[in-house]
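Provided herewith is a single structure, encoded as structure tokens, for subsequent inquiry.
Excluded from the complex is one protein chain; the other protein chains are retained at their positions.
Let's turn to chain A:
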Amino acid sequence: MREKKKKTTIQKRESIVAWLFLMPSLAGIMFFILIPFGDVVRRSFYEAMSGKFVGIDNYITVFINEAFQLAAKNTGRFILICIPLLLVISLFLSILVMGQKKFGDFFKSSFLIPMAIPVASIVLLWDVFFNKNGLVNRMLSMLGGQSVDWMHTSKAFYILVFSYLWKNTGYDMVLWLAGLNGIPLALYEAAAIDGAGTWGKFRYITLPGLLPTAFTLFVLSLINSFKVFREAYLIAGSYPDNSIYMLQHLFNNWFVTMDIQKMCAAAIVVAIILLIFILIVRRFSNRGEEDSI
């Protein structure tokens, strides 16, 4: 009886200490993010100027806004094309790097370097390559091809895909490598005894073993996909070609014109869509654990 009492007081004490450690961070988050975001939720139902309650009118305005439709479509298209592509390429590379005993570290470093190169530095080169007078067109013309205005036509979309892959492949590769290293070798040995070939081992051991990693990778890649705005903005400015006009541009432009009520509603729409998207993928990757993302 006494023992039990002692234990609960310890637990109580510990949880007080835990809250103390957490307090500064939690207070900051409340103050800087949660409370203001609550205000955004409220504002999304009101008219900014008159302060009149307008129900879901702001949401309707956002949904029928043509710029929003275009931006949402482009952002969705970008995510759906880039993330699978990134996951497959980085997995492929991580398997190749795993097989390299001597040069593995060299390649790992090589692929990670783009993480460290500031976007502002590299866009200068992307411009040199993909400008309509740029080096890619120079190469094309030497091969007898036609010049293409890469950045200011619908081709811009693919340039953006390229720059996203360029920047993020290393990051994802390191995560895949961690996942690959986490698969017990014994499983492969056992499979070899049972006569499994390379493909069989990949299909029945590697892929299932990587599923949890895949989910994390998906989420982190999703976060990073929103950051291609940096390249897009630095190369093409606030109003790039229609094919790369993203939600990020839209928010930026609404911000410039101080369209607060639209922004509030749109922020909530984007947040909800992202959460639903992540929950669906989480279901799909079939993970019960709550703690890790």
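Just so it is clear, contacts are C-beta pairs under 8 Å (C-beta built on N, C-alpha and C of every residue); 3 or more make two chains touch, one makes a residue touch a chain; residues count from 1.
As a convention for this text, contacts and distances are computed from a predicted model.
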Not-shown chain resolves in UniProt (candidates "2-oxoisovalerate dehydrogenase subunit alpha", "SDR family NAD(P)-dependent oxidoreductase", "Carbohydrate ABC transporter membrane protein 2, CUT1 family" or "WD40 repeat protein") to "Carbohydrate ABC transporter membrane protein 2, CUT1 family"
Using the definition of touch stated at the top, determine which of A:53, A:202 or A:255 touches the missing chain. A:255
Using the definition of touch stated at the top, determine which of A:120, A:207 or A:280 touches the missing chain. A:120
Residues from chain A at the interface with the omitted partner, ascending: 14-15, 17-22, 24-26, 28-29, 31-33, 35-37, 39-40, 93, 96-97, 99-100, 103, 107-125, 127-128, 131, 133-135, 137-138, 141, 147, 166, 171, 174-175, 177-179, 212-213, 216-217, 219-220, 222-223, 226-227, 229-230, 233-234, 247-248, 251-252, 255, 260, 263-264, 267, 270-271, 274-275, 278, 287, 289-293
